[in-house]
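Apart from one protein chain that is not included, each protein chain of the complex appears where it belongs.
Each chain gets a letter, A and B, in the order it is written, and its residues are counted from 1.
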Amino acid sequence: MNHFFNSKMYRWLDERLDLEPVKNLIVHKTVPVHKHTLWYYLGGVTLFLFFIQVFTGILLLMYYQPTEDTAYESIQFILNKVHFGWLIRNIHSWGANLMIFFAFVHMFSVFFTRAYEKPRELTWVSGFILLVLAMAFGFSGYLLPWNELSFFATKVGTDIVGTIPLIGEKLKIIIRGGDDVSGATLSRFFGLHVAILPALFTMLLALHLSLVQRQGVSEPWFFKMLPEIKKRYISFFPDFVMRDMLLWLIINLIILSLAVFYPWNLGLKADPLSSAPLGIKPEWYFMFMFQTLKFLPPHLLGIEGETLGVLFFGLVAILWMMLPFIKIKNKFLYQHRFTPLLGILGLVFIIVMTILGYIL
Amino acid sequence: MKSNRRSFINLLLGVGSIGALAATLYPILSYLIPPKIREPKVTALKAGKVDDLKLNSAKIIRFGRVPVILIRADSGQYFALSATCTHLECIVQYESSRKQIICACHNGVYDLSGRNVSGPPPRPLDEYLVHVIDNEVIIAERKV
Partner (left out) sequence: MHMSRKLLLLFIVFQIFNLNRGYSATGIDSLKISTSCFICHKETENLPADISPDDAHLQAAISCAGCHGGDDTSDDPDISMSRTHGFKGVPLKKDIPQLCGKCHSDINFMRKYQPRMATDQVDQYFQSIHGKQLLRGDQKVADCTSCHTAHAIRPVSDPRSSVYALNLPATCNHCHGDSMLMSKYKLKSDAYKMYRSSVHGIALLDRKDTNAPACNDCHGNHGATPPGIESIAYVCGTCHMNNSQYFSESKMSKVFSSSGFHSCEQCHGHHYIIPPTDQMLGTDSSSVCIKCHKSGDAGYQAAKDIYDQVTGFAKLYAQAEQQLQEIRTKGMNDVEIGFTLQESRQHLIQLRTLVHTFDVGKISSKSAEGQKLLAGAIDMEKFEIKEFYWRRFGFGISTLAFVILIIALILKIRQKK
């Protein structure tokens, strides 16, 4: 490492930019070692997957055409004619799913280790918003192939938005770019997916990462209580980074295998005039909400079932995001003993509803 | 001993990195090189120059996955119809003496707008739009 900091290149940059604070960070940053250290890597994995998405997304942009007439055919073209187009597309499709999966796992691991406690509340809030943005990426990207499944999934999804009281209908029209899902919707979703969401996501990501760097990696309570001598650390650079790279490489291999052996179908081109295919389902990360809505009765206490469901999830989302700030009986929520149970409840609910969504 | 091992690991690291980099870059660079057929054959299809097709003749072309029969009438006007007979899915042909489209399988007859005028076909042929732009004949899907 000293070799690097004495190199010509480093000294040239240091003279102009004063890289001392950066050097300090790299040299002194440490990561605690304990039974839950493994979970520390998940944020990085999510980040890696984001890089993959951006990279393959940009490559797809070279050939994708975002109009109703040619979107489907352009993807068919990428799959059939463009060299390695099949690979780029499949990596992008699988990467999206894996990224959202790891984002969820990362979030729950932060929850159960109570890493969101003061002083890291903002990291939690920004992280949650990043998850929501990631799901928005998923929803908007799903429409872009303009095939049967994506058309109807978008139709159903935006219909649900319409059930929000007061603003729902207006919101639906704005999201759709009209009364129905059409070429206008495709344009909007494309703009959302390649411009608006990347910009928002990048800004929040920068905030999220700088917070982590500034505050250092969190230590769980059982670690904090240990005497200083007993606390084990590894250096961030190069030890943690190397292990991080290793995990990234393994994830890379996993994505490649999925892309080659489990390629994604393109299906049939969307026909707005045909009826929805039977058993239309959203992608798995929306499934638990979709299934919950299906279970709700059409009317409950005089309010439409779907509206109630949407409001319920909205409320839960807000509470979840504000978790670090909630106080019960003068103690923070996270200081109570039952809080992990809440997390387990939520997790079980999500898993069960997702499974039910597929078997029912 | 230790430095041997160390340098072996470093060598392996180097070789592995180059290999992995190559394995990553090769597909990406190939991807960026455009394939021979430059555009996706689409909902609008270039079907040749205006005078490629003689008057009172027709040809069958591929439009996406379906065959389409492109007919140039005596007047020079172009018609494009689905070439799959609506009876039992044989491919139709243009009969220039009668100026009608016939299906040889069971003697179905359609007129130039695709209407089933005689024989077994139960439905007319789907119509496609034909535009002539800059001396090029372009076939497009008819929007409902």
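Criterion: contacts are C-beta pairs under 8 Å (C-beta built on N, C-alpha and C of every residue); 3 or more make two chains touch, one makes a residue touch a chain.
Remember, it's a predicted structure, so these values are computed and weren't measured experimentally.
Within the full complex, the residue among A:Leu246, A:Ala276, A:Leu300 or A:Leu345 touching the omitted chain is A:Leu246. Although one chain is not displayed, chain B still touches it through residues 5-6, 9-10, 12-13, 15-17, 19-20, 22-24, 60, 62, 64-65, 67, 87, 90-91, 104-107, 119-122.
Although one chain is not shown, part of chain A still touches it, namely residues 76, 79-81, 86-87, 238-239, 242-243, 245-246, 249-250, 252-253, 256-257, 260, 263, 265.
The rule is simple: only the chains that are shown with their structure count from here on.
We define each chain's centre as the mean of its Cα atoms; on that basis chain A and chain B are separated by 38 Å.
The touching residues of chain A, counted against chain B in their complex, run 59, 62, 65, 69-70, 73-74, 76-77, 81-85, 87-88, 249, 273.
Across the interface of their complex, chain A is touched by residues 20, 27-28, 30-35, 37, 39-44, 64, 141, 144 of chain B.
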